[in-house]
Structure formats: C-alpha cells, structure tokens
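Only one protein chain is missing from this complex, and each of the others stays in its spot.
Chain IDs A and B follow the sequence of writing; residue 1 opens each chain.
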Amino acid sequence: MSSRLAKQGRLIDRSKPVTFSFNGNSMQGYEGDTLASALLANDQMMVGRSFKYHRPRGVVASGAEEPNALVGLGQGNRFEPNQRATTTELFNGLTAISQNHWPSLEFDIGSVNTALARFLPAGFYYKMFIHPKPFWKHIYEPFIRQSAGLGKAPDKDSRDADTYEHFYSFADVLVIGGGIAGLQSAKAAALSGAKVMLIEQTAHWGGRTLVDGGTVGGKPVDKFVEQLVSELETMDNVTMRTRCMGAGVYDHGYVLGYERLSDHRPGTQGPRHRLWRIRAKQVVTATGAIERPLSFAGNDVPGVMLASAMRDYVVNWGVTPGQRVVIATNNDDAYRTAIALKQVGVNVIRVVDTRATAGPMAEEVRQLGVRVDPGKAIAKVKGGKRVKNVQLCNQDGIGGAREEIECDAVAMSGGWSPVVHLWSHCGGKLIWDDANAYFRPDPKRPPLGANGDGFVVAAGSSNGHLSLGEVIADAHAAGKAAAKAAGFKPKNTRAPSGEAAEEAPMEAIWLMPANAEVQLRMKSWLDFQNDVKVSDVQLAAREGYESVEHTKRYTTLGMATDQGKLSNINGLAILADSLDSDIPKVGTTTFRPPYTPISLGAIGGEARGEVFQPIRRTPMHDWHDANGADWEPVGQWRRPYAYVRPGESVHDAVNREVKNTRDNLGILDASTLGKLIVKGPDAGKFLDMLYTNMMSTLKVGKCRYGLMCSENGFLIDDGVVARIDEDTWLCHTTTGGAERIHAHMEEWLQTEWWDWKVYVANVTEQYAQVAVVGPNARKVLEKLGGMDVSKDALPFMEWRDGKIGDFDCRAYRISFSGELSYEIAVPASQGQAFWDALFAAGQKFGVMPYGTECLHILRAEKGFIMIGDETDGTVIPQDLGLHWALSKKKEDYLGKRAHSRSHMTDPDRWKLVGLETVDGSVIPDGAYAVGEGVNANGQRNMIGRVTSTYFSANLGKGIAMGLVKNGPDRMGEIIEFPGTDDKIYKVKIVDPVFFDKDGEKQNV
Amino acid sequence: MSEPISALNHASYDGIAKVEESGLQGMITVRGNLSDKVLAKAVKDATGQKVPGQREAFVEGDTGVCWMSPDELLVLVPYAELNAKLAAMTDALSGVHALAVNVSDARAVFRVSGNSAREVLAKLAPVDLSPEAFQPGQIRRSRLAQVAAAFWMDDTDTFRVVCFRSAAEYVFELLKVAAQPGSEVGVY
Partner (left out) sequence: MLVLTCPYCGVEAEETELSAGGEAHLKRYGPGSSDDEFHDYLFMRENPKGVHFERWRHSNGCGKWFHAARCTQTLEVFGTYSAQTTEPPKEVKNAISAKRPGWSWRGHS
C-alpha cells in the first residue's frame, strides 16, 4: 500500500492539513501536496481507468508527463475534465472525480473490453465499423460516442466562472525551465546586462536536482539553488515567474507562456490564467528530461511507477508508493530510488538490472542490503487494481523460467529522454545519441529567427546532459551564448563545478524480456493514456505501416492529451525493430505546441462575453435599443432591423415601417455609411480612376451616384459622391465599406500613383447621419427651421451646408427609397439630440423610425441594387444593367480593361431582372431557377438565382430581384424556382422597378 | 446648438488602474508634407508645438500634436476652440497641398492612470510597454485587442488612448477587464 512517511517531504507543510475529496470520499493531505501525492498518501493507488480497455490505472509519474492520473476537477462553473493530478496543487475543498468508468471506479462495466482486448487491436475501429452501411448511424456511432472521449464535458448550462488575460512581454533572453540549468543559464545571461525572463511550470525553483542531490562548487545543491534564486531575485534585469509553462515556441522568437494564477486557490480575485505572449531575441530551453518506462507485461498495473517519480514522492512529499518495492532498470539512475527508499525504511526487495554487469551505484545499493540481479528482467507484473507480485526472468530470453516475488510497487527506469519539445516546435532538428538512446537537439540545426540565425539554445538535460557537472557547465555556456546572440557581451565567468555520483553507461532496452512472447507483448503498454501496446505497433508494422506518422495515427500512439511524452521513444524503437530499421531512420513524429494542454480561456484571454468581439455603435445606439430595435449585425456594426412595438412580430413591424415611410415620414440612422474625404489637385483624376463613372466633372454642390470595381472588373462598392469644393470630394461608401474602401484608396495612392497629389481621410464617425424620408420629409425639416430645403433651393442630387433647427449640418438631397428624401449629417456628438429633435418635430407628420429591412424593401421596390445582395464578388455592372454608370469618355478606370475580357462580354451572363411569383407569394431567398436539360450529374440546368426577395406591404405581394440567363430579353416569361420546401415556385420575369416607375415621388 | 456629448460621457472605472473616458477633445487630422514650413507654422499657431518627429507626441493637457505617419499629424486643441483653430489652419494651409479635417467627434479618448497603467495597456496591445521602451513624449499606433487605437503617456503613469467613437464601449469594457482588481502582473 502507498502511505505517508513519518519523515521527508521537502515541499509539504505538515502543520497545515488540507481536506479534499476524491469520488466523494473526504481525504486529508498537506499544504504543498499535489493531488497525486495526496491520493497516494491516502492509499488511493487506482485513480482512473484507461481510455479503451478501461483497465485500472494508477499514478505513474510525478509531473507534466503523467498519462494516467487524469481527473475531473472542481464543480459546476469551475468543473474541468482531464486535469493531471500530478500537476494539480492541493487546496482546501478541492473536489476530484476519476474518469472513464461506469458505474464506478471500482466496478466498471466497460472493463469487459479488456477481456476482449484480443479482438480490439490497433485499427479495430477502422476495420470493423464499415459494413453494413446502415449500421453506422444506429449502432456503431452511438457505441463509439458512448465509449469515446476522455473525461466528460462540463454541464452545458455552466459558464466558466473565471476570467483570463493575455500579456505582451519582451525579453532579450527568455529561459524556459527553472531547474538548476534554467537558473544557471538565466544568471549567465543576466550578468551580461540582457533583459532576462525565466519561467518555470511548477510552483518551485530547482527542478529535480533537489531530489537527486549532488554538490555544486562544494555546496550541497539545495544551498546552491537557494542562493542562485535569491541572486536572480535581486537583479533588476531579471523577471521570474513560477507556475508559468513555456507552452510553445513560434516564428521569430514568439513564445507563449501559460501562467496559472489561481488554480491552486480558486475564487481569488483576478484572472485565473494569464497567457504571456513573449517576444524574445533568444530562447534558452532548459526543460529537463523525462524518464522512460520499460515495456514489460503488466507495466500499467497501479503501483508500477517511474523510478524517478517514486523518489520524488518520497523526497518531495514524504509519501511512499509501496512498502515492498521491486526496481527494474537499464541504467544507474534508478539506484537513486533504491537509496531514497531505503533511507526512509521502505523495503526494497530487489533491483533487476538488464545490464550484464551493474555499475558503481549497484555496489552502494548492495551495501544497503538490497539484492541486485544483473541481466534480469520483469516478465510480468500481476495484480488487478494494485500490484500483487512480479515474475522475474532473464532479460535475454522469451520470458520463461520465472521467479515470482511478492511486492506492492514496482519502480521502472528505461533511461531518460531530453524534453526537446520546445526546441522542436519551430523547426529545431534532432540527432540520435546511440550511447544514451535518446534524441537530443542538434546545435547545428536550431530554429531560425528573423535574421536567419538560430534563436533557441538548449541547456542542461534538455540538451542531453544527464550528470550534474555537465548540466551546470552546459547551462552556463547556453546562457552566455544566448546573451551574446541577443547582442550583449557576456561576462567572462566560469560555471561552478557540479559533482554527483558517477554512473555507468545505460543499455538501450525496448522490450522486457528482449524476446518476449506474444502473450507478454499484448500486455506490455507503450501509451498508457491511449491504451497502445507493443503488439499494436508490431501489428501496424506487419500491416505495412512504415512511416512513423502513419503508425501514430493508425495505432493512436502518442495522440492522447500527454502527446506521448512517455511513449514516443519506446514506440518508435519498437516500430524500428519491427521494420528492421534503426531509430534515427524511422525518426520522430512532429512535436507541436502546446507542451501540455492549456485552457481555452487562456487562449481567448479577455475576448468573451461583452468583449468577445467589437460591436460598433452609432451615436443613437442606445435610443434604438430602448425603442424596440431588433438588431442586425452589419459587419461589426449593429443596426436596427426593425423597431418592434409591443404586441408586434418583427414582420409586422417591418410592414408598418414600409407603409409609413411611403405614406408619411420615416427616419433612418444612416451613420454607418462610410464617408471619405478625398482632397488635392489630383483628386478628380484619382476618383475618375476609382469610380466607373466620371467624378472630375461633378459640379461643386452636386452629388453623383458612383460604382467602384476591382481591377478584376467586379463590383466592390457603391455610394453617392458629393463635390465639396474645387479640390475636395466626399465619397459615401456602403456600411462596413468605409475601412475597406479607405484602404483601397490608400493602396492605389501609396503603391501605384504615389506621385499624385491626393490626401484621403476617413471621417465616417465624425457625423451622425439621418435619412429623413417620405412625403412629409420636407415638412418636418421646415418645422425645425433653418436652411431652405425647398425644391429650388436644394434640388435632387445636391447638397448644402447650413443649419437645421439649432444644428450645424450638411444636408444631402439623395434618395435610396424613391421618396422625397434628405440625408442630414450633424456632428456625432449631437446625433442623439438631432434625432430627438426630428422625432419630436415629426410627431404631427406621422414620424416613425425605420430599420434596415424597411430600407431594403423600399430600395427593392424601386429596383435599386444593394452591394452584397445583387453582387457577390462575381458580378459586373453590366450584369445589373448599370451601363449608364460606365463612362465611355474615360480611357481608363479600375475594372475597365477587365470588362472587355471574353467571359465578361459573354451574352449568356446572368442579368438582373425583377421577379414576381404568379400567385403573389414570396420566393425563398437564394433559390435557383432551373431550365431545360440536365447537367453531367443528372441535375436540371440552372439558369438564374434570386438575389433579393421581400414581401412588399405597399404592393401587397412578394417582389424579388434576380440574375437570370438572358433575363432582360425574356420579360413576361414564367420560369421555375424549386424551393427547399419541395414546392416549385412559378415566377414571372418583370422589370426590376416595381414602384413609381417614373420617379415622380422623389422629385418633388 | 445643443450640448455636444462624447461617446461615453465621462464614464469611469477604478481597478488596478483608473479608466476614464476623457470627454470631448478637439482633434484635427492634418495630412501634408511634414517638413513644409507653412504646415509647421500652422501647427505652431494652433498648438504652440513644433512638428513632431517619427512617433513623437508633444501634448500638454488638451493641446498638442502627435505624429501619426510620415504625412499625417493629429492636432489636439480644446474642443471649444476647434472651429476657430480649424478655420485658421485651413486658411493657413490654403496655398499648399494639405488636408486638415475635424475628427473630434469621430474619436473617443480615454485616460488610463495609476501604477499599473502600463500593465493594463500591455494586456491589450502587442507593444513593449516597459519604461525602457516607452516613455512620455512617444506615441504608438497599434491595436487594443481587436480594434485600432493610438496611445501616448501624459506622465510616467498616465496613458491617453484614442480609438474610433463607435468602438468606445468595446474599448472601455476591454480596459475594465484588463484593469480588474487582483490582476496586477507585477513587472512594470
């Protein structure tokens, strides 16, 4: 059984007990515990079940690499699945639940899968769930959905109770990893004067050196680290953060740091996570190394643990995972675990060492009274929910002639793999080191920065150095190298000398025993989280998978949330062996950020709720909101679709607004229309190039409707242009077009015609603009008083500056509705006041505000096009019958050349017409017209489509516009539009102007 | 003429920094040749300041001038004096190729002040806001989260932030989130 020891535990505070619950059971731990150490202290060996076979699983590691101990953490609005117990700091009131079981952890129905494991090998799902086809929907998919997925999603009604934020930070040298290598690198870099940032994923500085011991500069490592940390803390040019993981390294020195601010004290004020968006000139990865498991049968039984993790639990948290421990190793490092266990009085029954002759550390362990068996291996670990015994055999064999010994925990060590993830994220390459059987960073092929030089330096054990002396020396050199590469002059200092016990070379062991028979291989786990075994990888190789990337996807090796931190090297060694190839040739899969999963909240940062995205508001926004606005998003703007009165449907409101505007008086908030000032001696020439029609000849005081095309000839925008003075024009754009067209103008001015004397300014938001529309439009303006708005003083398509009421304004006599209409622009700061004044003065004239849908219907009744409805990026002015707006006098304008391309002049292009159903109903939006014959797929040929369709309350019937092949030549013809409602709409082709064809209403 | 109202009418928030909408500020966008003497004199007459160099901002209270691009300045004048100053400027510039236009109502201005003001801005803008990199006298045009903005420092712990009027509420809410209590980063 696992239990708390009477002594040891450098990270826990035994005077501060902490209460938490696991699967509803109340348990005790201490401040400083992780959830994993606290569970082990409570003899909770089994902490979850595996993903595929639902096998009992226990804690196997002590840090970020943990594959098994994933729990659902917290409750309600703070529930989060798949949290690693090993990196979860314990706090009072923590609640955790185990995963992947039903109905309970102890008794689980899904574990029947393990009995069926022979029939569920790699690729089972791909092979099985194919035929017969109808089974997919009703049998296979529900089955897979039931059994798929780690953990469970938070309740659908819960909302994350916490906030998150980003922080932009800049450093000369960023050191990732606060172990002894990171600390030493940071110091070496900082001494040069460089601005250094040092981040560490755990809550503590010093890394695992503090567990493994040794001396630096004659001092015990803990004293050395303590001093180093306090030195760094006093340096002004050093920023240090614990609980901040280097999540990813990206192009040009961009690094994401994931800081967990309140995971260990939920509910405290401030954000829960902070995503550091760091730009560093140089990055030092001092990310350490991860111990590899050994592949033997039953290596996943709770109680089997990495040797280094076992001594972490003893030294850091005063917890022993067992009372009778067997250690299996292929290297000397695992002997440290034997020593650590013996020191606290735990019975170490046996060390089996695959090497024929054990190294110097074996002797030390023998002195402590532990039997060491060289050349031996574990054939099999027995036990269900916890280790009961192990069967030992010769490493060099198939696993016969076993010796069985009782024990309750097994420590395994297959050697160490440098954590090369962050080195690799942005393209750093690796080399295979045969002696140590690992990939390490190739210093000749680092990730390249903006200047073409490497910007990442690996340090310490992440660079392949596993002894304390080498780690310190390498880290010091890395820190200096990084500072130098960042443009600083490193101090001429030498690394202190580090000393630790001498170690003999390790032996690469990928399977235990070396020729294990199939029954053993089928129980030898590689990937604990995704339940991938040695036999699965071998099967993939037999079935022809040669690429490691394909094998990964076929077997799911390394595809779980731990991304194969423990399994990858073992897995690809097995693959290489099966393919009769060697490991460097097989290569690794791609390391991708983040290093461990980070919260979606941190990625989103502040962008949630109110500020999920910018919403642009006009000066009258609040009035609209208070007066029934049914909002419509138009780009980032919100515009009222209609103003809905109590008891009305939105449709009722639209019909009321449509009739009232035609009969009385409507006012529209048109502030969102773009307004661009174009000024200069060459402004006329410039606008002649931008618009299809002639703008240079427009007279001061007058307005002209203009079209803009892209160089491709397609319509991109339209609007009314007003000439303000001799060298100034004001160009209206569509709503949402202001920024785009402003950028379009600047692009041509800056990159093509940079010698033209033109300046552009975007003054869209300087003005609140109100369309005053309807037969009573002039009356309400006259009632407000001020400038003369009579037909003679302000004729159609002209503008005047002046006053209306108390308001300084510019009045445009333009109409998008066919009614008598003015658009009045006042300073935005007075927009609401002007709106109020209009509304008050308009009461006796039947004023009503109207929204965008009414605007659309009014323009459609008049056959006016709308950019984005009648155009979709493939429509040219000729398609819309706008030939009159294409200047024939101009030699050139954007789009002119394109309009003469053969496809653009094709007589078969679909052209704009009006459409009316035979029965007066409304054609469904987006419907397509079908004609004679069928296409290659046997579908009826399409001959047109609806671009705008509405119910016109004024005409009492549905009206529409559409693009139809040869449309203008087919007036009166009836064509068919099949709807998605299985109806066929019979539609007559008509003139697109439905209302007031002679334009008498606007010209009064 | 009725009383003009700024985008958020002096809304304010107190967190790790104080966030205030500054109210009405007269602003003129000037485009032209920044080395032109006529333009320099017009700017001097309006603000008492010389033409700023690249990314410089010379602002005292509600008067000053900011460098926006190699051919653009943002001239700040008291809101009440806007019309007179703009008219004088337009008049002075009539002989050269230049554009001066009133953008006072097209913008919203915020003041972010307090010890953590740098950190509040650094949560939203991809800009090095350490004291070594950014100081009063400089202006930076960038983005705050998802919208364009410009900011300068009035003193060592006060920023002035300018954004589009339509985005004022978004920017205010952003600044509130960034300034929420307990969110000090502790680096500046």
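By definition in this document, a contact is a pair of C-beta atoms (placed from the backbone, for glycine too) under 8 Å apart; a residue touches a chain by one contact, two chains touch by 3 or more.
All values derive from a computational prediction rather than experimental measurement.
All shown chains touched by the missing chain in the whole complex, by label: A, B. Only one residue in the set A:16, A:159 or A:897 touches the chain that does not appear here, and it is A:897. Across the entire complex, the residue among A:751, A:937 or A:980 in touch with the chain not shown is A:751. Contact with the omitted chain, checked across A:450, A:984 or A:1004, is made by A:450. On the side of subunit B, the interface with the absent chain consists of residues 54-55, 68-70, 72, 126, 140-143, 148, using the contact rule stated above. Of the residues in subunit A, those that touch the hidden partner chain are 250-254, 279, 448-452, 711-712, 743, 746-747, 750-752, 754, 891-892, 896-898, 900-902.
The rule we apply is simple: only the chains that are shown with their structure count from here on.
Within the complex, the subunit B residues that touch subunit A are 1-7, 24, 29, 31-32, 71, 97-99, 101-107, 119, 122-130, 132-133, 145-147, 164-170, 173-174, 177-178, 180-185, 187. Every residue of subunit A that touches subunit B in the complex is listed here, in rising order: 163, 165-170, 195, 239, 268-271, 274, 277, 279, 605-607, 610-611, 613-619, 637, 677, 679-681, 757, 759, 761-767, 806-808, 827-830, 832-834, 837.
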